[in-house]
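Report on the structure given below.
Only one protein chain is missing; all other protein chains are in place.
Labels run A and B following the written order; every chain starts at residue 1.
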């Protein structure tokens, strides 16, 4: 509690390191939370999407006459009605297919009707005649010289950010890393391994399906309510695509029911806008069914990769040559950037001086990919960590020791030749050391046979930087209420991660006040909240947090200047804390903030100052774009590092297995809210284990997805959770609020690799293909004999 | 022209202790009647296919997936939705353990857990698993939910 201590000083408790509950706790357990689809407006029209049943086909005709005959149907919209191309960095995607479809599930028409079931009924009656085209069904196939082209006019697409498409091929983006001298690297490599891995595309599977409403007001304002991680990007994208001044696009984002990257893409909003425009600006709602959400909206990226890795006789990593073929699907979207991220951190957190990497985003006739928790890293980590395990085995070294010995450190450089120091890197050796003791690594066997059950443990390390635009930034405003409480305004979206609560803790710490006195709304409104780039990349506490600290500094100056007049001293004599402005040298003497928060009124009525409003902003510092030939540059402000382990129990009768334990040690820089931090990490681990053990889109030989429901697309359920072990290292990142590092995605990153490493040890065969289903293990064993 | 008026089936039921008489289409799904006609939006749509449990409500005390039930089927029945629970031990345990992140699956989990507590107040670990595996949570690791459930059923952590 706050107050005066016995000696008359100001006693201030810290908000950092406290597990305060989510601000919206009671809303969430009583069912009164309003997600986008819970908001109703009388007279709202409903929109449904008609989707393509083919992976690659020419659209010959679209006949909507039967659909239009249904009473209640207002309009049918096709791609030709709005012939625009969207997407960033590469504008390659018509929101509704034009002339041809490039994936199974691609929107081919929209129906607007007065009731949702009528819209669905009509969507079912739209008749489209297609002429089938040969489909490209894997990124390796896409790279073949004679592969059919997914995009014939690649050269004509507008580029919004750096991206290097290769017209005449299916390469949407290529990032090159050229570091050191490969010849020398291989010469010094006594041992080399080469692995080929595949990870199929899968789904974000947030429990809330994507949902969006749009309305165009008579004065031209466009109002959206969207379940999105990027309300400010919606504003920009709609403004650019439809030539509307940006201030006339207003986006409301209430609490979001999970997103994991999938709701950072702008997709539904284009459709909802078109639908509203087609019916004279009426309010319309578009909500995905689960099936459409899985196959039509963007998905988790896939990867086919080859990693060649070499080390000296003593086990020192010397060289690596990497080919990443990311499965970007039919449109590049953020897949183009994810493939770049896959290059930036391609080596994993190891010192390797000689690196050659080509990381490609490939077009295929699969659903298109967008950001997914880990942004290209779970994929690259799976590839690299399989190779590292293999190499450690080859030199006959303990896999954690091998990683410890090769851990990247201050003074080393990344694949992008960024110089690392303790602040921008964190402490991987410490994470490995803590992991060892957390799971009794040295004291328990790594493999233990008990009849037909084999227990085995696998490990991995990870790192990740954020690879944002070099100008990504955020703003914050803090508004003082007459009682000295504060309204915090910012653009970070609450997607379940607890950011908005954690941000109040940062502000409370800075102002040395009770966090319960800081109010924050649950939702974001682009009309009133300061801009925040996007709620992605585990960057919100960094960008918005820094903006908030700057806003707090601004408010402190204002508070002190009002108080100095009242207290007849200099502002520099004063300090702020515990709801007061007080003398530094006589803390018991001060003025309570509620007396000055809206200006100070003297007894005679004269008033000085006014409402205290702190404003702050922050943008990324010193980031540079990458050299297109070598990849040299500075992609992100810091790297979060960590080490992970998984223990499995494999039943060798049918190759089913249980995940018994899973552990993560992560350098969090500074843990703000321990309960949130653990929950973010275990939640990520759970998602990673689910992904690695069972999640994949299954395609038939024509490229149609055969498991677009949770009945056949399985997710981990209650009771399957392993025992979780989580610990933190705290190496401050000097540029971040209180030294914190991003941790929202990282629990997931190494889980596929650690699971594969444990199962490989248990099964005695190399398991390099996800998902690691019992059938996959059985087939690998079966094929190897 | 407006859509056909096919809402011609009168249905009477009790939800959260309140009597309701409404007219619906025979094809209307209970989840959407609760949400759209009665404003009880606490029950969520996560799959509309009976696979995820976000829409779970109690019908005559039993957890039911309201996305797989016609509204006409509950004529004469008693229902409880998340809105009908206030300060229940289950809700308190979810609060204490912060057994949610985004909160979207939470009403379904809480209602299911409440149904279990009413039907089998001394449920063991295995029974709890069998009941709760009807619901999917994508954000948490289930560890938090397990801790909450253990508080409710006074099991050892």
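By our rule, a contact is a pair of C-beta atoms (placed from the backbone, for glycine too) under 8 Å apart; a residue touches a chain by one contact, two chains touch by 3 or more.
Keep in mind that, in the parts below, contacts and distances are computed from a predicted model.
Q: Pick, from "DsbE family thiol:disulfide interchange protein", "Xanthine dehydrogenase", "Anion-transporting ATPase, ArsA/GET3 family" or "Fe-S cluster assembly protein SufD", the protein name that UniProt gives for the chain of this complex that is not shown.
A: Protein name of the absent chain (UniProt record): "Xanthine dehydrogenase".
Q: Which residue, A:306, A:656 or A:702, contacts the hidden chain when the whole complex is considered?
A: Reading the full complex, the residue touching the unseen chain is A:656.
Q: For the chain that's not shown, point to the residue among A:40, A:124, A:528 or A:784 touching it.
A: A:124
Q: Which candidate, A:570, A:608, A:706 or A:734, sits in contact with the chain we can't see?
A: Within the whole complex, the residue contacting the unshown chain is A:706.
Q: Of B:16, B:43 or B:56, which sits in contact with the chain we cannot see?
A: Touching the chain that is not displayed is residue B:56.
Q: Over the whole complex, note the residues of subunit A touching the chain we left out.
A: Residue positions of subunit A that touch the missing chain: 116-118, 120-121, 124, 291, 653-654, 656, 693-694, 698, 706-707, 711-714, 716-717, 719-720, 773-775, 778-779.
Q: On subunit B, where is the contact patch with the chain that was removed from view?
A: Interface residues of subunit B facing the absent chain: 4, 6, 9, 25-29, 32, 48-50, 53, 56, 62-65, 67-70, 72-73, 75, 112, 129-131, 133-135.
Simple rule for what comes next: only the chains that are shown with their structure count from here on.
Q: Can you compute the centre-to-centre distance for subunit A and subunit B, using the mean CA position of each chain? Integer Å is fine.
A: Taking the average C-alpha coordinate of subunit A and of subunit B, the gap between them is 30 Å.
Q: Touching subunit B in the complex: which residues of subunit A?
A: Within the complex, subunit A touches subunit B at residues 19, 21-22, 24-35, 37-38, 40, 70-72, 113-115, 117-118, 205-209, 255-260, 289-290, 495-498, 675-676, 679, 682-683, 685-687, 709-711, 715-721, 724.
Q: Provide the residue numbers of subunit B that touch subunit A in the complex, in ascending order.
A: That would be residues 1-4, 25, 27, 35-36, 39-52, 54, 81-83, 85-86, 91, 94-95, 98, 100-107, 110, 129, 132-133, 135-146 of subunit B.
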